[in-house]
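For this view, one protein chain was removed and the others were kept in their places.
As written, the chain order gives the labels A, B and C, with residue 1 at the start of each chain.
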Amino acid sequence: MIVVAIIVEGALTPESQARALAASGLDPRSTRSDGAVGATLRFEGIVRRDEPHPEQRGEPRALLGLEYQTYDPMAQRGLESLARAVAERHGLASIVVWHSRGRVGVGEVSFVLEISAAHRAETLAATASFIDAMKRDVPIWKSPVWA
Amino acid sequence: MIVVAIIVEGALTPESQARALAASGLDPRSTRSDGAVGATLRFEGIVRRDEPHPEQRGEPRALLGLEYQTYDPMAQRGLESLARAVAERHGLASIVVWHSRGRVGVGEVSFVLEISAAHRAETLAATASFIDAMKRDVPIWKSPVWA
Amino acid sequence: MTVDVLIFGPAAAAANTDRAPVSVREPATVRDVLTAIAAQHPGLAFALDGARLAVNQSLASPDTPVQPGDELALISLLGGG
Partner (left out) sequence: MTVDVLIFGPAAAAANTDRAPVSVREPATVRDVLTAIAAQHPGLAFALDGARLAVNQSLASPDTPVQPGDELALISLLGGG
């Protein structure tokens, strides 16, 4: 079982994800070769152009981006222990999570979750439960940067 | 709303997917630029090393691969109309599906679904309902190629 | 009349052919054809549970009439993906 959780400065790009994953020394694709993996799921969270504005009765207001603040090292540890718990509960072959810290512009990626398992049901259930728990328990805050 | 459904000969590779998508003339990434998309989900189905063997009381037996047979053009039309129906029901920004025809070896990809939407809940629900309906209604059969 | 029903996947492998000829009395419906397959091709029984018939490349309801010359296909035991 491969578990990786990485916090990356700024928006997530294919390059920044690959670099951070390489630095971890772990490769989730290695779980593919033995034929036990039947499903992989990759989820990307992207910054949308508007957010409900708290001072305008929740009406959407235009954004430049979001500013992600992490409480370190608790955020990093929290992502990793959550990933491990979800992997064990759903019997995953691998789980890799990347999360941004700092400014991420509209249309850019701030969160990526990549899961592999024997069957699709586990990948879908694990994705939903990981994201729900992350938003509840991992000390990462987003603040709007209004346009 | 971008809807693409493509049947590809043999295993799906990054190259064969990109080539087939380019031939469709449609680009789901074009829906990303306006900031309305907050979530993308990519699901890959991979051929596992064993399947329950019908003549051995469902005991798993080793595979070389699976042979996918499509009933054409009903399979192609079925994938596309299912993709459109799921996109409309879940308010997706884009849905692209690739499915193999013919032999796909163990560890190779036979099915890819890529979805984008405003929020993650739509992407997860759409993925589950697309795959369930595809396995029920789209005339694509898989036959084991035993090792 | 005799109509050919296209068969696929595990059903075709079991029957060792990709088409099953069936005799039905005219006028015939989809239901009649499915019943005739069961009676005339016992080797396909395993594939008939929940099976449907496509008539001219569209899934058809049991009451759909079947004419000579229609393209008929047994849609059973799917499992793409």
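Everything that follows uses one rule, which is that a residue touches a chain if its C-beta (ideal position, glycine included) is under 8 Å from a C-beta of that chain, and two chains touch if they have at least 3 such contacts.
From a predicted model like this one, the values you see are computed outputs, not experimental measurements.
Though it is not drawn, the left-out chain touches A in the full complex.
Interface note: of A:61, A:84 or A:142, the residue touching the hidden chain in the full complex is A:142. Contact with the chain that does not appear here is found for just one residue of A:40, A:94 or A:110, A:110. By the touch rule set out above, subunit A reaches the unshown chain at residues 45, 54, 68-69, 71, 73-75, 77, 99, 110-111, 131, 134-143.
One rule holds in what follows: only the chains that are shown with their structure count from here on.
Centre-to-centre separation of subunit A and subunit C, using mean CA positions: 48 Å. One finds 26 Å separating the Cα centroids of subunit B and subunit C. Residues of subunit B in contact with at least two other chains: 45, 131. Multi-chain contact residues of subunit C, defined as those touching 2 or more other chains: none present.
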